[in-house]
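Let's look at subunit A:
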Amino acid sequence: MTVFKAFLKVLLKYKGTIILYSMILIIFGAINMSTSDNNVNFEDSKPDVLIVNSDKGNKISDNLVKYISDNSNINNDLKGENEINDALFYRNINYVIYIPKGYGNDIMSGKNPEIDIKSTGDYQASLAEMILKRYIQMQNVYKMNESSEDEFIKLINNNLSKDVNIEVTSKLDTTKLFNASTYFSFASYSIMAVIIFIVCLVLSSFKEKNVNKRTIVSSMNYKKYNNGLLLASFGYSFILWVFFIILGIIMLGDIMFKSRGLVYMLNSFVFTFCCLTIALFISTLVTNKNAVNGIVNVVSLGSSFLCGAFVPAAWLPNSVLTFAHILPTYWYINSNDLLKTMEVIDFTSLQPIFINMLVVLGFSILFIILNNIVSKYKHNAI
Partner candidate 1 sequence: MFWHNFKYSLKVLFKSKALIFWTFAFPILLGIFFNIAFSDIENSEKLDIIDIAIVKSDEFNKNIIFKEAFEGLSKGNDKLFDITYTNLNKAQKLLEDDKITGYLVFDDDINIVVSSSGINETILKYVVNEISSNETMINTLIKKDINNEIKKGNYNINYEKIYADAYKLVSKDTAKINNISNKNLSYTMIEYYTLIAMTCLYGGLLSMYIVNLKLANMNSVGKRTAISPIHRGKMLVSSLLASYVVQLTCLAILFIFTIFVLKVDYGNNLPLIMLLALVGSFAGLSLGVIVATLIKTNENAKTGILIAITMLGCFLSGMMGITMKYIVDTNVPLVNMINPASMITDGFYALYYYSTLDRFIFDIVSLLVFSFVIILISYFGLRRQRYDSI
Partner candidate 2 sequence: MKNVIEVKNLTKEYKKLKAVDDLSFEVKEGEILGLLGPNGSGKSTTINCILSLLNFQNGSIKIFGKVMKPDSYDLKRQIGVVFQEVAVFEELTVYDNVDYFCGLYISDKKTREKYVNEALELVGLLDYKKFYPKQLSGGLLRRLNIACGTSHKPKLIFLDEPTVAVDPQSRNNILEGIKKLRDNGASIVYTTHYMEEVEILCDRIIILDKGKILASGTASDLKELSDIDEKITVEIEKIDEAILNQISNLNNIDDYTFEMNILTVKYKKGKNNLGGLINFLKKNNVTYNKIFSERPTLNDVFLSLTGKGLRD
């Protein structure tokens, strides 16, 4: 109990660090949630488009604007070319369409005027371009046969009003699942950083040369003392895990109480435990507080970047992912990704996730063994 209390007291000195990492997780989670809406029915993905219409009032130009607006998210808040350029660069809009002055009249007089556009070149922009091209193409075909503006527009709109049947087989609420997986994958960074950082710092205070000497000469059983430290570290990790789970429930809502949510929790618990074993191993390896600071950042940022905590694993180069197999975070995030698209939760479908957990546990055992070897070696070296 003495050890546990002392551990807690030292721990409280580092509460700022814990708050900092939790804040990062909350902010990240909140930004992700802000785009969330429920959709089980099919919904078009709409590109973000901005239209600069210099031919306002003309029916033909207005109809083009209306059509584009129906098929994309129109962003017309931006003022000036600089704001447009910034928005384009940061992918706040994907596509900008500049309708030149006199466009409608040019069309009616049989010309094929050029339209300026700006594009981010990603798939949303490609979709926006398909939408625009389809309309222009239709205009070019119909204008050869119609002389009246109204007839012409009616013809186009008639054609465009037809919509194909689409059936969605999945009953999953993809947005929610996407949010949950993203939250838990990103949490791998927070969990890892906070646990390694704090456990190493606190233990380094206990393992400081003179404090350690004093403990060894004290009447306390050294094994008991060590077990106390281990227990305290575990208790801290457990509380932290509960805290992150509560944060998750606040942000993700009811999904956490379903069987899928339980698997997310179990998965993160196994990962938390693995982080603890890593922390214990590092704390045996180095006791210099400055060095701990550097190692924590390299280890936690490194595995997060390599395994897809920040950027979805699907977007990482294959060579990187192959390498990432030697890191526990990879298996943890892989489980989160599997949970995102899993249609039914039952024992058979969960098998790959259980295998992933076993791998993470395997890593934990490896770190425990390494820890024992190193501490024996160090003990002999005193």
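With respect to how the candidates were assembled, all candidates are chains of the complex that A comes from, given by their letters.
FYI, a contact is a pair of C-beta atoms (placed from the backbone, for glycine too) under 8 Å apart; a residue touches a chain by one contact, two chains touch by 3 or more; residues count from 1.
Here the structure is a predicted model, which means the values were calculated and not measured.
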Options 1 or 2 - which one, within this complex, touches subunit A: 1
Candidate 1-touching residues of subunit A, taken from the complex the two chains share: 16, 20, 24, 28, 31, 39, 42-46, 82, 85-92, 96, 98, 112-124, 126-127, 129-134, 136-138, 140-142, 145, 155, 159-160, 162-170, 172, 174, 289-291, 293-294, 297-298, 301-302, 305-306, 310-311, 314-317, 320, 341, 343
